[in-house]
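Notes to accompany the following structure.
Note that one protein chain of the assembly has been removed; the remaining protein chains are unaltered in position.
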């Protein structure tokens, strides 16, 4: 009671709770360390019972629960949130690619909080006053841990998702200058409106920077497009022509051809070639000419 | 004449190079059209390059005016090529539903002149003997 201000009268001594505040937490921590194996297993069982982390193998689960447990107890001991944040970020980075969801992470941390709280309850249940003080010390710390882990996880998850989207975007619409005045746009994967927009920006500015006269858009790797995207594609082709570039489309699947016809595109006015090789040959042929006219390209 | 700041029309041998320097409103666009067509007739030009790189927007009226110019030039024996349509302007034009007429377009002035059949560097006036 030495730390208390002079004005506060010392509380009456608790008959069966000789532990003072400063010793509470260390005592709690050593209890959790002592029963580490049993508590960790109990926790893992609860996680499985709740159907959480099913994306992980038993080995991964054992490794992660052990390391989360140790970190958890360490944060209780030191109160250092920085270390916890660092750990939570690392953990998130490891488990996000495994498809772990936010509610699972929050769920397992809350389970651990409750498993440990129950263990403390069992240990101190005969000294109710002491139990109350132990839980008073434990609960705010435990909630802070749960909060920190959840926030770190969500942050990390958003960062990873953003990063993935950016890199997918960059990879998915590369504008490749194969030779002077010739661009190739190999497109792979599902083409949604956002990607279609990106494609337009990249292609049209690409025509300008590379002074392209011919563009080959290869859509062999695009399974299907909806009408909005098909429309966007056609507009991009027409806009390229207004900038003086001829567009050759290769790898047009029957499905996409059908969509184009549905939205009223006259396929005979589009320069479509079966495969990329044929498209490149046609491009060479066009580049042999000094003008882009006669076949309907490059006019407004 | 709309004044030297909005547009400029330069004569180069048989050709006219018309540049629009800033966004034009409809009246200015019409003045430009009249001025250009008048000069085509006066100089008996054979080819016209219209550089629209400075236009922020080519809406239905702007595009239609360019097409009218090309048509009037054709009636006077001159061929017209539009150059410098910006990427975003090009996309907006086709989104607006401009139907592709038969006025040729090219990337920039250099390409436009090449299209008319003469390399940019050539200084000589005189007849247009290169293949069109």
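Going in written order, the chains are labelled A and B, and every chain counts its residues from 1.
Going forward, a residue touches a chain if its C-beta (ideal position, glycine included) is under 8 Å from a C-beta of that chain, and two chains touch if they have at least 3 such contacts.
The rule is short, and it goes like this: contacts and distances are computed from a predicted model.
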Missing chain's UniProt protein name, "Simple sugar transport system ATP-binding protein", "Serine/threonine-protein kinase RsbT", "ABC transporter permease subunit" or "GMC family oxidoreductase"? "Serine/threonine-protein kinase RsbT"
Contact with the hidden chain, among B:38, B:56 or B:102, goes to B:56
Among the options B:18, B:40, B:72 or B:89, the absent chain makes contact with B:89
So one chain is hidden, and I want to know which residue out of B:8, B:39 or B:64 touches that hidden chain in the complete assembly. B:64
Absent-chain contact - pick from B:25, B:38 or B:102: B:25
Chain not shown, touching residues in chain A: 194, 197, 200-201, 204
List the residues of chain B that touch the chain left out of this view. 23-28, 56-61, 63-64, 86-89, 91-93, 95-98
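As a working rule, only the chains that are shown with their structure count from here on.
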If you average the CA atoms of chain A and of chain B, how far apart do the two points sit, in angstrom? 50
Name, in rising order, each residue of chain B that touches chain A in their complex. 63, 66-67, 82-83, 85-88, 90-91, 93-95, 98, 100-108, 111, 114-115
Under the definition above, what is the set of chain A residues touching chain B in their complex? 200-201, 204-205, 207-208, 211, 213, 235-236, 238-245, 290-293, 296, 298-300
